[in-house]
Structures are given as structure tokens and as C-alpha cells.
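Since the structure comes first, as C-alpha cells, the remarks are kept for the end.
Note that one protein chain of the assembly has been removed; the remaining protein chains are unaltered in position.
Showing chain A:
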Amino acid sequence: MPRLSYRRALTRALADELARDEAVFLLGEDIQVGASLVTTGLAKRFGTERIRDTPLSEQAFTSFATGAALAGLRPVIEFQIPSLLFLVFEQIVNHAHKFPLMTGGQCAVPVTYLVPGSGSRTGWAGQHSDHPYSLFAHAGVVTVVPATPADAYGLLVTAVRHDDPVVVFAPAGAMDVRDDVDELAPVPLGRGRIHRNGCDVTVVAIGHLVHDALAVAEELADQISVEVFDPRTLYPFDIGGLTESVARTGRLVVLDDANRSCGMAAEIIASVVERVRLLAPPRRVTRPDGAVLPFAPALDRAVQPGREQLVTAIHLTMKDTS
């Protein structure tokens, strides 16, 4: 079985889509040399017309991609740092996302926005460590956060083929994950994945936190049976799959590496309690409200949701059971 890293899985997905469809092309900063190590070798293989280095003009090249999509191409943009999405939120949400409805169905805008290294890359501090996926889910833009190499491949391929804009968040904490991968295949949007079955509590973990949740589940295995649910896409969300899981376990804890207020964790809990009667109040482990990641490594870690907090939340949920 070949071992594949998450980062390499993204490269494979881009290469396969570039080879499969002439309409696909890449735009981004320093992508010809592959500064992020995701686009390594692609310019050599597909040429600099299709792997286009851009000047530092995020707002213009994001809307350039919208125009190219209106003209029938399928652009993929790589963003060097996650906070650039704040800069181009307008171009994605106010233009790319709104065009099909505003034109009364006259067009499609199939652009993929790829953010390798989202969330904290230790030591990158306040302006490079955000994980702004909730904003896009809130706006209704298809939002994907793969946790494993196979899902990174499969979801990126699906994103490129999808007829609407899709933001793909590749968490920094997952980029070096390696896995035995038998078969690479597209992964459908809106379908979650149960990584581990359990019967006492469902833990929903997003992105790289899936691996922390699995480690905690293993650690608690002799006391508590933890089911680990990975939504894989945050919008559309697999509420059906999660409801089934929570209906079996009766308890819910969400682990989400983003700020607390109006975050994905809040949305997931609300959607579940609308549908399922729980045995104990649900809990969420997130970054604090309004968090800005401090620089010093110990402070950076203190702000991110961690395994101990998850263990505590699981224990509290078990204890709260009425």
C-alpha cells in the first residue's frame, strides 16, 4: 500500500484535474516554483500559461478568476495565507457566489479557492493563523475541510469539478499527515465520515482535529466509547449522517479550531438539538471568543482547542447525563 502525504494528495488532485480537463488552470503567488510545496512540478508539466504566477493583487486576481469562470474556464486559486480570505471575502461572497442567482440562472462560477496551511502554523502569530471557514459556511459558499490524505485528494477533485465556488481549507495541522492509500477517488460534498464507531458520545471534529479526537477516543477507550464524526464539508453539512450518529449515542461534543461566537460548533449543536433529544447538554471546545493567536508557542497552543479540553468536555458530558 503506497503511503501518501496530505500535501502530496493535494498536488495529485491538481495534477489529475489539470490533465483531465483543459479548462482547469491555476492562479496564485509563487506557485510556479511551488512555494507552498503543493504545486511542485506542475508548471514544468503543464506550462506557465496554466500555472500562472500572479502579482500580489489578491482582490483583482480573485475577480479575474470569476471572469474566467464566466467565460467557461475552471480556475483554481491558491492563497498563501488564510487571512487573505478576509481580503477577498468581498470578491468571493459578493460576486462569485451571488452571480448565478442575481443573473437569474444565466451563469455558473466554478472557481476553487485552495488555502493550504490554514489555522495555526506555529510561530506565524496574529495575522497568519486564522481559520475562517465559518464565514464561508455562513455565506452559503461550499466549504470543505479535509482531514486525511484520501479525503484531501477526493474533496479537491470534487471541488474543481463542482459548478459553484468552493473554498477548500487544508489545515496546517493536517498537511504532514501520511496515510496508506489504496485508491484515490472523488469524495462527494455533504457526506460526513465516521472514523471510529462508539456508543456513548459523538465527537464531531473538524479538519486536523479529527486526528486529536481519534487519539482521545483511543486514550479513553477502556472507560468511554467515543464515536468520531468528521463532517468533511461544512457547507453543505451532512446533518443526516450526524443526526443518526447522535441518535445512537445520545451525547454530542464538537471540537472546532475557530472562534466560539457564531462558529461552526454553535451551528452544529443547534442543528442537532433541533432534531435529536440528547441525554446530556451538548458541549463545544473551540478557540476563545474573538481570539487572535499570540506569538509565543505556549500562548499559541493555549488558544487552540486541545486534547485535554476535549477529554474534560467528554467527561462532563458523561457526568451531566440526567
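One rule holds for everything that comes next: contacts are C-beta pairs under 8 Å (C-beta built on N, C-alpha and C of every residue); 3 or more make two chains touch, one makes a residue touch a chain; residues count from 1.
Here, contacts and distances are computed from a predicted model.
**Q** Match the chain absent from this complex view to the correct UniProt protein name in "Dihydroxyacetone kinase-like protein", "Rieske 2Fe-2S domain-containing protein", "Pyruvate dehydrogenase E1 component alpha subunit" or "ABC transporter permease".
**A** The chain we cannot see is recorded in UniProt as "Pyruvate dehydrogenase E1 component alpha subunit".
**Q** Out of A:M102, A:A185 or A:L316, which touches the unshown chain?
**A** Answering carefully, the residue with contact to the hidden chain is A:M102.
**Q** List the chain A residues touching the unshown chain?
**A** For chain A, the residues touching the absent chain are 49, 54-55, 57, 59-73, 75, 90-91, 94-95, 99-110, 140, 142, 162-164, 189, 236.
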